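Up next is chain A:
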Amino acid sequence: MKLLVPFLKKTIRKGALDIMVAEWLFTAFSIVAVLGSAGLVLSRHPMNGAMSLIITIISLAGLYALLSAKLIFALQLIVYAGAIMSLMLFIIMFLNIQIKDLPEEKGRFLYLIGGAVLISPFAAFLIKVVKTLPESQTTIIGNGFGGVNEVGLVLFQEWLLPFEIISILLLVALLGAVVLAGKRRLK
Partner candidate 1 sequence: MIQDYLILSIILFCIGMLGVISRRNVFTVFMSIELMLNAANLAFVTFARLHESMDGHVLAMMVMAVAAAEAALVLAVIILINKHKGKLDTNIFSLLKG
Partner candidate 2 sequence: MFEYGLSFMIFLPLLTGLAMLLLPLNKEVARSLGFFASIIILILGVNLFIGFNGSGGMQYVENYLWIESFGVNYGLGIDGISLMVLMTGAVLFPMVFSLFKNKSKGYYANLLIAQGAMIGAICATDLILFYIFWEVMLLPIFFMIGLYGGEKKLSATIKITLYTIAGSLLMLAALIYVGASYHAQFGKWTFDIVQLAKLDLGGGSAVLAFIMFMMAFAIKIPLFPFHTWLPDAYTEAPTPTTFILSAVMAKIGIYGVIRFIIPVFEIEFTRFAILLSLSGAAGMMYCGIAAIGQKDIKRMLAFSSASHMGIIALGVFCMNVQALTGSLFQIAAHATSTGVLFLLAGLIEERMQTRKIDQLGGIAYQAPIFATFFAIALLASVGLPGTSGFIGEFLIILGAVKFNGFIGFLAATSLIIGVCYMLWMFQRVFFEKSNERTEKFKDFSLTEVLTFLPVILLILAMGIFPQPFIKKIEPSAQLHIAQLYQSEKPEVATITTNILTHKKQ
């Protein structure tokens, strides 16, 4: 006890409690994310998959928040979870997919296991690479890091040209989608 109290005091003063909270949060979010993605891959009906993906996306948003990326956190929720995924759900429902419409995929689990075996060296390699990186803490940093203002400045100063190109890309995609989906047969 004599030793523990000053240690606790020390850690609390240095924000170690925050770190512990952050670790717990990270663990929770990551477990949810992995579960969600597993649900995506395993579920047969795309609706289930989409719901699992939304879970993953939301937990990822939490992780962004933990990494002090405030704007990305917001965008992840608004754009990804809000716009893209709802578009997808909309389409899935629009197509009114029944189980019988879906491919049979009899050897699905066999495939999944085989795939996992195939991918494992790759994953192992990447993890090995990551392990060589210097370890670092991820405490929240202030000074507006990741805020709208700061990211906006970087975006419109250093990344202006790519930004414009992305905007053109979006436009093209928009047109493309309209042309593809909106095409009427003239026969």
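A few points about this structure:
FYI, contacts are C-beta pairs under 8 Å (C-beta built on N, C-alpha and C of every residue); 3 or more make two chains touch, one makes a residue touch a chain; residues count from 1.
A quick word on the picks: all candidates are chains of the complex that A comes from, given by their letters.
Values in this document were obtained by computation on a predicted structure and should not be read as measured data.
Touch with chain A in this complex holds for only one of 1 or 2, which is 1.
Interface residues of chain A, counted against candidate 1 in their complex, comprise 22-23, 26, 30, 33-34, 37-38, 40-41, 43-44, 46, 49-50, 53, 56-57, 60, 63-64, 67-69, 71-72, 75-76, 79-80, 83-84, 87-88, 91-92, 94-95, 97, 101-103, 105, 108, 111-112, 114-116, 118-119, 122-123, 126-127, 130-131, 133, 135-138, 141, 145-146, 150-151, 154-155, 158-159, 162-163, 166, 169-170, 172-174, 176-178, 180-181, 183.
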